[in-house]
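Take a look at this one; I'll ask things after.
A single protein chain has been omitted; all remaining protein chains appear in their positions.
The block that comes next holds chain A.
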Amino acid sequence: MYTMSNKILIVDDQYGIRILLNEVFQKEGYTTFQAANGVQALDIVQKHSPDLVLLDMKIPGMDGIEILKRIKAINQDIRVIIMTAYGELDMIQETKELGAIMHFAKPFDIDELRAAVKKHLPITT
């Protein structure tokens, strides 16, 4: 059966991280999209309506908070997991209030991230 809810959008300005996450989640069977900045990210959200977004906070131009707000404005149901380089407590708190479900501090363990994504977006085949 073709799955309807397995789309993940990866938003990070760092190429290596995008490729890594792409690799990890494709292997898991998810459909992945990548965006290097806010404009690309919102474009993909509009066109492909991902189920879950892995969102880096420190992105040049439109920052993570702003992207998060806009994604939620487009579709309140999109689940967002944020990624930070270090624990900026205030910012993390703010993203929670804006509807982010959880956060990962870089460098994260990909097994943990994988498990978290699976929990929030079970693959339905």
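Note that contacts are C-beta pairs under 8 Å (C-beta built on N, C-alpha and C of every residue); 3 or more make two chains touch, one makes a residue touch a chain; residues count from 1.
Rule of thumb we're sticking to: contacts and distances are computed from a predicted model.
From the set "histidine kinase", "Cytochrome c family protein", "Heme exporter protein B" or "Sarcosine oxidase subunit alpha", the protein name that UniProt assigns to the chain left out of the figure is "histidine kinase". Only one residue from A:Glu23, A:Asp43 or A:Glu66 touches the chain missing from this view: A:Glu23. Across the interface with the omitted chain, chain A contributes residues 14, 16-17, 19-21, 23-24, 58, 85-89, 106-111.
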